[in-house]
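A single protein chain has been omitted from the complex, and every remaining protein chain is retained in its original position.
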Amino acid sequence: MSVISIRNLSVTFPGDAGPVQAVKDVSFDLEEGEILGIVGESGSGKSVTCRAMLGLLPRRATLGGRILHHGQDLTQPAAMQAARGRDIAMIFQNPASHLDPLMTIGDQVAEPLIFHFGMSRAEARAEALKLLDAVQIRDAAGRMSAYPHQLSGGMKQRVLIATALACRPKLLLADEPTTALDVTVQAEILALLKTLNRERNLTMALVSHDLGVIAEICHRVIVMRQGEIVESGRLRDLVHAPKHDYTRLLITSQPGRLPQMTDQRPDSAPLIELRDLSLHFPGKGDKVVRAVDGVSLSVRQGECLAIVGESGSGKSTVARAVIGLNAPTGGDILYEGRSVVGLKGEALTAFRRKVQMVFQSPFDSLNPRMSIQRTIAEPLWRHGLATKAEAMDRALELMDMVELPRSLAGRRPGMLSGGQCQRVGIARALALSPRVLIADEVTSALDVTIQAQILKLLTRLRKEQDLTVIYISHDLTVVRKFCDRVAVFRTGQLVESGTTAEVYADPKAAYTRDLIAAAPDLDQALAGVT
Amino acid sequence: MTETSAINLPARDRPRLKKGTIELAIGVLIVGAWILAAAGAGIVAPADPNALDLAAVLAPPGPAHLMGTDNLGRDILSRVIHGARIDIWMGFIGVLAPLCIGVLVGLVSGYYGGMTDTILMRLVDITVAFPFFILVIAIVGLLGPGLANYFVALGLVAWVAYARLVRAEVLVVKRLEFVQAAKALGFPDRAILFRHVLPNVLGSITIYAWTDAVMVILAGASLGFLGLGAQPPTAEWGVMISDGQPYIVQAWWICFFPGLAMVTLSLGFILISDGLSRRLRVSQ
Partner (left out) sequence: MHYLTFIGRRLLHIVPVLIGISLVSFLLVMLVPGDPVRLVLGPRATDDAVAAMREAWGLDRSLLSQYLTYVGNVVQGNLGDSLKYRLPVWDLIAQYLPRTAFLIGYVLAMTVPVTVLLAVTAARREGDWPDQVIRLLSVLGMTIPVFWLAVIFARLFGIQLGWFPVSGYGEGFLGHLHHLFLPAVSTSLWLAPVLTRNLRGALVQQMDADYVAACRAKGLPERLIFRRHILPNSVLPTLNLLGVMIAFLIGGSVVVEIVYAVPGLGALMIGAVLGRDYFVIQGLTLVYALVTVLVTLVIDLLTAAIDPRTVG
């Protein structure tokens, strides 16, 4: 029996250049007890579809079609208000912003109980405590009077799940519930969702951009693109015999299915060496934050070294120290055997020409008020390597090199896509012809298909320019395909390092094993459970 | 409802006005008109603002004097138009000087942080501890009345608001990756500050500056009204209202029109500020 039936759903938003149809004529059913995955890239309409099912679209959106739930059409406000929170509940991508910062956890979980079931505050709080226990929050009684900002991201997501479960709904909508979380936490939350599905016969719709995540827990999947359903069915069938070109592209772009891009060389001389490197910052009160703590590591000439870790592991801080954005508080950094800590003036400028960096956020990493041609040209003339006019010409060549059409030269970053912006960032970093390129989570904000393109580009550039690459990432599957050696970080310390093949085949540290096990991977998930 | 969206689709051809454009246009129109009137006061004004006409003392608004005359028979309309010169000038200088000081302090303080920041922000804390208008009155009172001393007082006090605003924005912008990238690329600090940071905080400064102009003019006119700003017989709107106050019962127009002028000019400024902020918010 279907819990909810979507019939010809369409959603239109007013835009500057006329109305934009975010969802076009979408129909599907959710059967009782199943977990349905809705997968798609940005702009596919997957989240809008999910939000429409709970009437959470902004007022300016126009809704068409029907959403049927027990004979009621949920596009009607009264029917929606009756079902919302009681029969259908939802959890969201960013748990931090979805909790009221001014209210205690206990009261937020208790709130729907008081409203829907008419419980007293004491009764509702007692029930809330049970719910917090059920979502495996340690010391739930102690957490009842905590405020959201005192909890970690994973905890907040558990609180949201507890709130959603409060009125024992039949259907749970999960909109990218693990995207903002670390991989190990993601694995825990996914396991929790799976348990809830089994034990409470809770029907779920899981929206995600990550086929690996979908594969972990979903029975069936819908692939969306530009507001339309491209294909649907059992994931295994889809993967083995995709009917649509887009599905095929999506599957071949999965990091686990990318070709091996490593370039195993005979051991070359170390180019950069970290010796007992520490970066300690003053924290709250008298505490000291040990962002990086006693790390020794070398980067060899021509290799691609991955620095892997979860949030707070210190992986980005290490990179920023190497490039001189953060000053070490202890230890040393050597480049070609000479210390580069505390360089000033000419020496620093000369070093900066050798080591360059590409950043995480495609939009934030470019000055929004500067055309991309100027952005790429600026390093050349500021370093006195060319006149402004020459630099502008050279910028066009650099655009060719990163496969950006020259017609975009005059545009500002706001008018470019994420992938294009990231190419600009790469071109700017390469303008000075550096020997080392540090890539800090450069693909984590991009769609998988774009990620695949950028990785291909980086591989080509690496060969052409004989670059040494330091690749910082949280994504172990990408690292396995792309990097020669890997260094695993946790809370500021180096846990383990070695060639990628060695570390993945035989991880020495327990933490590395956990990380590898937690990383969602399409093929492993398909081989395992489903 | 699918039908409605189908009907709406052709709207693509009809370009829509950006949010805030109407406010901006009206604001620019009002302020532009005042600036023109002030610049061409000699031509636009029907009479000499200080010409006494003892035959037409306290004449009500009429064909001869559109806004009436004051107790000395001076034409109110002409005085209002000439007054615009003083008040617009007051707003211009009174905003520009503190803006320049404040932006510089805010940039340096926010970008470099550390000791410089601590000292500058302590200075700001101390200055904001004094009610703005009181400190201005005290400074003007001690230095002596007059517009020049009002500007001195503004320079000493009003930069604080800009410094705080710019500092807060710089703290956000400097964490953005394009500033980090500029550092990593080895650009000199001056280039980063003025080419990368400043253009990205300029928007909110501009928006604030237009509302600040309203405040500067209102405070300046208040000083004029209290006898501490522009001195009679200068045709300044605040002074004119003060002059008219004793005659408010028999001749309301002496007070009314300068105030109305001030309302329209301020309205123009605020509409410009509103329009700009709506456009900026949309573009972000």
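Order as written gives the chain letters A and B; numbering starts at 1 within each chain.
Note that in this section contacts are C-beta pairs under 8 Å (C-beta built on N, C-alpha and C of every residue); 3 or more make two chains touch, one makes a residue touch a chain.
Quick caveat: nothing in here was measured; it's all calculated off a predicted structure.
Contacts of the undrawn chain with the visible chains, over the full complex, involve A, B.
Screening B:A148, B:V172 or B:V263 for touch with the missing chain picks out B:V263. Considering the whole complex, the residue from B:A33, B:A138 or B:L280 that touches the absent chain is B:A138. Taking the whole complex into account, subunit A touches the unshown chain at residues 51, 54-56, 58, 81, 83-86, 89-90, 92, 94, 97-103, 111-112, 115-116, 147, 149, 160, 163-164, 166-167, 284-285. Annotation for subunit B: contacts to the undisplayed chain at residues 122-123, 125-135, 137-144, 211, 214, 218, 221-222, 225-228, 238, 241, 244-245, 248-249, 252, 255-256, 258-259, 262-264, 266-267, 270-271, 274.
Going forward, only the chains that are shown with their structure count from here on.
Rounded to whole angstrom, the centroid-to-centroid distance between subunit A and subunit B, based on C-alpha atoms, equals 45 Å. In the complex of the two chains, the subunit A residues touching subunit B come out as 8, 10, 12, 14, 16-19, 21, 62-65, 320, 323-325, 348-349, 352-353, 356-357, 359-361, 364-370, 378-379, 382-383, 414, 425, 428, 432. Within the complex formed with subunit A, the residues of subunit B that make contact are 1-2, 4-5, 8-13, 16, 18, 176-178, 180-188, 191, 196, 199-200, 283.
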